[in-house]
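A single protein chain has been omitted from the complex, and every remaining protein chain is retained in its original position.
Take a look at subunit A:
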Amino acid sequence: MATFNLTINGTSKQVDVDPSTPVLWVLRDHLDLVGTKFGCGIAQCGACTIHLDGNAVRSCQLPVSAAEGASITTIEGLSENGDHPVQKAWMEHDVPQCGYCQAGQIMTAAALLQQNPNPSEEDIENAMNGNICRCGTYLRIKAAVKTAAQNL
């Protein structure tokens, strides 16, 4: 066990956990931020996507010891009132079915648009390819990313 100081959604948090604990489980079990989801645990599905210094990363493969000093954003902190352009586009297109993958999809999309505000069709497909949606809402995801890009 060791103490880690983390910056999450703009607030400092202290946790006392094993250094190998992935940020995913620190968020979910220790900080009650459960919007970040567990899907595979091996960086294959994207359900656990967060932003680390603005980049989309898979929090299931990010040990807490590697996250100190960085700025972490989770779905809960993407916007204050759930009105980030990506979230708004997701509502407009009524993207979700079960909804379980969607926080990860939204975090990946938001990071993409942060870095590339005008993505081509191919850019979107490449960026979103790491996020599985078992319900198959991929077409709406793509459409929502396009809408969000227009409304940035």
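Throughout what follows, a contact is a pair of C-beta atoms (placed from the backbone, for glycine too) under 8 Å apart; a residue touches a chain by one contact, two chains touch by 3 or more; residues count from 1.
Methods note: contacts and distances are computed from a predicted model.
Its record in UniProt calls the unshown chain "Isoquinoline 1-oxidoreductase beta subunit", which is the match among "Cobalamin biosynthesis protein CbiM", "Fe-S cluster assembly ATPase SufC", "Sarcosine oxidase subunit delta" or "Isoquinoline 1-oxidoreductase beta subunit".
The residue from A:C45, A:L62 or A:L113 that touches the chain not shown here is A:C45. Where subunit A meets the missing chain, the touching residues are 1, 17-18, 20-22, 25, 28-30, 32-42, 44-45, 47, 74-76, 78-79, 82, 87, 90-91, 94, 96-103, 106, 124-126, 128-142.
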